[in-house]
Every structure is written in structure tokens, then in C-alpha cells.
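Excluded from the complex is one protein chain; the other protein chains are retained at their positions.
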Amino acid sequence: MLESILRIIALTRKELLAVLKDPRARFSLLVPPILQCLIFGYAASYDLNDVPYAVLDQDHSAASHDLLAGLDGSGVFHRVANLNSVENLKTYINESRALLVIQIGQDFERRLRSGQSADIQLIADGRNSNTAGTATLYVGTIVDAFNANWRSLHGQPGLTVQIINRAWYNPNLETRWAMIPALIGTLTMLQTLLLTAMSVAREREQGTFDQLLVTPFHPVEIMAGKALPCMLIGAVQATNILLVAWLWFRIPFAGSLLTLYTGLILFLLAAVGIGLFVSSIAATMQQALLYSFLVMIPFMLLSGLATPVSSMPISVQYFTLINPLRYAIEIAQRVYLEGAGLGRLMPDLWPMTIIATVTLSAASWMFRHRLE
Amino acid sequence: MTPADNTKDNPLVAKARRIKALVKKEVREMVRDPSSIAMGVVLPVILILLFGYGLSLDVTNVKVAVILEAPSPDVTELVSGFQISPYFDAQFLTSMPRAQELMLNREVDGIVLVRSDAARNLAIEDVQVQVVVNGTDANHARIVQGYAQGAIGQWAARRAAEGHTVNVGPVTVDDRLWFNEANDSHYFLVPGLIVLVMTLIGAFLTAMVMAREWERGTLEAIFVTPVRVDEILLGKIIPYFAQGMVGLVLCLFAAKFLFHVPIRGSVWLLAGTSMLYLLVALSIGLVISSLTKNQFVASQVTLLVTFLPAMMLSGFLFDIRSMPTPVRLLTYALPARYYVALLQTLFLAGDVWGVVLPNAAALAGMAIALLLLTRLVTQKKLA
Partner (left out) sequence: MSTPVLVGRDIHKTFRRGTGETVQALDGVSIQADRGTLTALVGPDGAGKTTLIRLACGLMTADKGELKVLDIEVAADPQQIQSRVGYMPQRFGLYEDLTVQENLNLYADLHGVAGEEREKRYPQLMEMTALGPFKDWLAGRLSGGMQQKLGLACALVLAPELLVLDEPTVGVDPLSRRELWEIILKLVNQQSLSVLLSTSYMDEAERCGHVVVLYNGKVLAQGRPEEVSKLAVGRTFLADPPAGQKARGLQARFLDDPNVTDAVPEGGQVRLVRKDAAVTVAGMVPTQARFEDGFMVLLRQAVGERAVSGSMKVDHPPAGHDGEVVVEVRDLVRMFGKFTAVDHVSFDVRRGEIFGLLGPNGAGKTTTFRMLCGLLTVTGGTLKVAGADLRRAGASARRRIGYVAQKFSLYGQLSVAENLGFFASAYGLRGGRKRQRIEWALQQFELKSLARLPSGQLPGGFKQRLAMATALLHEPETLFLDEPTSGADPLARREFWRRITALAEQGVTVIITTHFMEEAEYCDRVAIMDAGRILAQGTPAEIRQRAKSEPGRHATMEDAFIAIVEESRRREPADKARAGGAA
């Protein structure tokens, strides 16, 4: 038993040395994830902060100017044109010069002053319906503020319903707050999977794998000796991204590091299990690369990273039950933003444990029986 | 065997023959090599299925807990809007702590709380409705807020129709969504898919295949023949261009018949601009493989330089205008950005020349520049 452990430690040490001594490997382990984290963090956002819009103001009244001032002063919208015809309106939308156009009718202020409701037309470019919807919502919020102001100044017969919006964990609804913790899982999985899959394939191509098999190493020990260093490196990468989220993007961390790392370790076990399984099937490094991608891409797309799991069709949602990344993202987000404890995270933790067990067992079986 | 007089042929005839021979060879290899097929056919099909059936930003059946602090017929009507709305899956509770527990356990995504003085207020003053959402997924949360607003607005309209004066105003917004009246996120996800598939075949596959030839040493042998560099490049560009077009047809087919995304613009324009993008992608793949001459490195670089930016920075998912300035400036260098703009317009809006011309011109310019670069960087030299 002791000898077995010593051998595994020797192999782990060798792996770490081999990886860390290669300057190119060091670079590609550290720099791309941080770069990707920064680029994703800044680019990958559904929030809008610069919406070009145009106005067709047929009223030119104090009220209409007030309303528009609300838009201009919001910091989100910026006016690109004051239109004077409906034809122009079409051109601006068609040619993407404005994301939305607001049309205020001639009788706007008159109707307001007479106590009636006044309608404004909003036309949004639906080529990206999500962006359009968000922009529309922002306009709605600004109109609400205008309404509340008008009512308090001018009074209003009848009854108004006031909607108060509140968001838990992410009060300003910034996409980034959830995206970056999600990246902890995603980028770590990407790197760990590739690293694990390639490490065995590389040894096979170099011929050192045979050398290992001839020594007293048991195939399962070899597996452990490859899994451990990859998990260590994965943990370091996850920590790097965590630091970027906390120190650079200044997203407040609401949970416990212990809980986060517990989830992380289980996740790494699952990721490494998949990587080892892939490497046991792949005969060359090229195949290892290919199979890793074939596995990663569906997992990444169907994990809730960019699009929510709840929006997927039910059958696809069932598929995500075997996707460790889905659980990792949920755990990361819930611990980071909600401060969720191990108890609440059970529904995410035990599936990952099962996945890890299954993949590691399968990989170990493959290692023992399919080494030729 | 006496030395041949190989200059008998017209040089153009000889050139055409060489290019044809290289194309034939490439096609045969493409067909007989399983990893090419996996990358060029299987992966695109997987992507098509994932994007079409798996991904969606549309939100339906939002689970909400609706709390009436003091039920009364008027208030019940207010919240019945949530019950009948197809967007919500509402359950009615009486206490806030219980609702909060459900939120913590992720069993509901939102809480609608109608304040206890609502019943009294309905006749006289304002009604306050609190909509609490889980902010973790900000996009999702905003959509839920929007739906809640909509449901309440509809209740107000019904009340007004019944004769009660209710204002959710005075200013109301009549919003219209052009090009995507159904508000179906597939309408923009599927064009985005096309960009990814073209990038995959054009840049990724080509880079791998060319790097493999460098690694295997087969290029070494053909170099010592009358073949010229541009012929070798054409021998790679032509077959993968064809494969890219096949991929395009597959995507268009899936878009129109499987996912019912309308194609309002001219299909010829669509094909033409796709060809431009394909040329750009192919050139990038060839440049990377000529510079790296190694499959592993080539694939990593191509992924980083073409595929990831196509997903994140091309504008099909995340709005470019809202990105910080340095990132936004970076996107001007990305061919995917122009292609996405073209696809979205040609699919959903039609032939809008004000969009098509500038973007197509940008792609054409990039294609020419990159093809020249490829020619420059690829040489009949081993070291």
C-alpha cells in the first residue's frame, strides 16, 4: 500500500515537473485563461449601456422634451438623430443606425394635460430580439419614472399601480456577476479536460507509456498519478479566475471558500474522469484533441453559461443532468452570489459525485483492459 | 527512359492539370479520413442540433410564487393575470417567508407580492406590487420583470375596459418588434450558428489538415515538382470551399425547414457574402498552419483567434455597442462581426443595401488582404 502511494507521488511529481518546466506549457496554462476571463468578462454581457436611438417627435412640447431628457440622461441611451419623417425612421432601423426609434404623436402633451393616457410608439430592431427586449425594458423603466413624476406633480384621477422591482444577489442585474463565476467552472473544465486527455496520448506517442507499464506501476496507479497533477493545476486555474472576479471585477463574494472548494474538488474529479476516459480511447494526440472538443462543445453550450437551462426543451434539460459543468456553474454562482451552504447545494453536489464515480471507474476499467 | 521534354505542354494547361490533380487528391483524402469527416460533417451537425433545439434565450413557464397578503375579489383579479398568462406558472401562497424559502431552494424564480393594504387601496390610492426576482441570471431576471409588467398592464387594461379608471400611466408604451414579431430567439441564434459552422470548416479544419501535411512530410515530396505555391494553396482552398458551401446549404436548410427561421433577403446575396467570409476563414486557417506547421499548436491558435471571437465578440449573442471601448475596437478586426451583421439583416430584414454594401466590402477587403498574406507566408521551403 505504502509503495503504491509512493509510486503515485513519484508520478505526480514527474508530471508537474514536466508541465511546469516547459515555458510554453506554463504560458498556455496561465495566460489564456486569464485573458479569456477578462475578454469574456467585458464582452459577454447581455446588459446594455450604449443604445443608439432616434426620435420622431411630432409634438415638440415641454412634456415630450422632458420624457426624452429622461432617456438621454439615463446613461444607457444616446440619441443619434431627430427624425422628421416616417421614411427616415425605416431607414434608421433597417440600416442599424439606431437600435430603436421612439415616435411621439402630435397630441402628446395635450392628452397628458387633459388627464388621458398618451401613447408613444417604440419600434425596436428585432434582429437580436434579446437585445431589443432589454432595451424595451429600459425604456419602460424610464417611462415609469416619468409617470411617477408626472403624477406627483399633476395629480391623477383614477388609480395607479406601482411596480417595485427588486433583484436578489445581483441588485443591479449585471450579467457579469454571474458570468464570471460561471467561467470558473467553464475555463477550468476546458483546460483540465484537454490537459488530462493529452497527457496520456502524448506519453503514448512518445513511447514512454510502454516504459511506465513495464515498471511496477499498476494501470490504476498510473491513472491516479495523472489525475492528481491535473486536478492540482485545475484548482490553481480556478483560483486564478476567482481572484480575477474578486480583485479585478470587484464582484463581492458572498459565500464560504470551503464550500466553493469542496464543490470544485468534486467537479475536478468529474472533469479528470472524463479526460482520462477520452485519453484511454485516443491513440494519438490528434484524436485526443478531437474527442475532447466533441465532448466539450455540447457540454459548454448546454451548461447554462450563455443561455439558461430553464429555457431549453425538456428533453435537452434531461441531458444536462449528466453535464458536470452545469452543476459546477450553479455551485459557483450560488456560493459566490448567494452564499449558499453545503446543505442547499446538495442537489448539485450528489449528481457530480455520481458522475465522477462513473467516469473514474469507466476510465480505470479502460486503462486496465484496453491498453494495447 | 530518356529525359522527357516536359515543356511540350502549354504552361496554362500544365498549371490547370496540376491544380486539378491536387484537388482530386484532397477530395479523396477528405473522404477517406475519418477525422476530417468528424470535424467537417459531424461537428457541424451537432452544432446545428444544439443551436436549433438546445439553446434558447426565450423564457416561458416562469415559476412564481404569488402572495396576497389579504385576499379579496379585486386583488384576486389583479393576480389572476399571472395565472392565465402563458409565461407564468403561478402558485399562490399566503406568507412571504415561505415564498422566500422556495426562492432559496430554486423552486421558484420570482415572487409577486401584493401589499396587504391593496384591498383598501384599490378604491383610493396606489397599489404597490413588489416583483422580486433571482438576479443571478440578469438577463433572465429582466425578462421576468418585463413579463410581470406586461401581466399587470393587461390587468389594468381589463379594469379600464370594465369602467374603472385605472392608470398604469399616464404614458404608455406601445412597443413593436420589427423583423422578429414572434420574439423567437432562434431567429438570431440560428444565423449565429452559420457563422460558427463556416468558421469551423473554413478556418479550423483547413488549419488542421494543412498542418498535418507539414507534419507528415508529404509536402516535402510535392515541393520537388513543377508545382507552384499558389497551386498548392488552391488545391486546398477549392475543396474546403466546396465543403463550406455544403455546410452552408445544410444550415440554410435546417434554418428554413427545421427551425422555421424566415429568409427574407435574397438567397444569392446570402450565398455570395458567405463565400466572402469562407474565403477569409480559409485564408486565416492557411496562414496559421503555414506559420505553425504543427497540428496541435495550429488548432489551439485557430480556436483562440477565430472560433472563440466568433462566438463572443461577433455580436450575434452579445451586443457589441455595449462592450467597453477597447474590446469594441478589437471587433473591427474580426471578420465574424461583419458576417453576423450581414446574416442577421439578410435573414430577418431583407436586402438592406445600407447594411449589405459596407459589410460585404469589409469582408471582400479582408479576403484579398488575407489571401495575399497566405501567399506570402507559404513557401516551398522547409526551414
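Observations on the structure shown:
When the chains are written out, they are named A and B in that same order, and each has its own residue count from 1.
As a working rule, contacts are C-beta pairs under 8 Å (C-beta built on N, C-alpha and C of every residue); 3 or more make two chains touch, one makes a residue touch a chain.
If you're wondering where the values come from, they're calculated on a predicted model, not measured in any experiment.
Although one chain is not drawn, the whole complex shows that of A:I164, A:L213 or A:L321 it is A:L213 that touches it. Residues of chain B in touch with the missing chain: 1-4, 6, 9, 14, 17-18, 20-22, 24-25, 28-29, 32-33, 216-218, 220-228, 380-383. Residues 3, 6-7, 9-11, 13-14, 17-18, 21-22, 206-208, 210-218, 371-372 are the ones on chain A that touch the missing chain.
Keep in mind that, in the parts below, only the chains that are shown with their structure count from here on.
Centroids of chain A and chain B (each the mean of its C-alpha atoms) stand 16 Å apart. Those residues of chain B lying in contact with chain A across their complex are 35, 38-39, 42-43, 46-47, 50-51, 53-60, 78, 103-105, 109, 121-143, 145-146, 148-149, 152, 155-156, 164-181, 183-185, 187-188, 208, 212, 295-296, 299-300, 304, 308, 312-313, 315-319, 321-324, 327, 341, 344-345, 348-349, 352, 354-355.
Across the interface of their complex, chain B is touched by residues 28, 32, 36, 39-40, 42-52, 67, 91, 93-96, 99, 111-112, 115-134, 136-137, 139-140, 143, 146-147, 150-151, 156-171, 173-175, 177-178, 198, 285-287, 289-290, 293-294, 297-298, 301-302, 306-308, 310-313, 316, 333-334, 337-338, 340, 344 of chain A.
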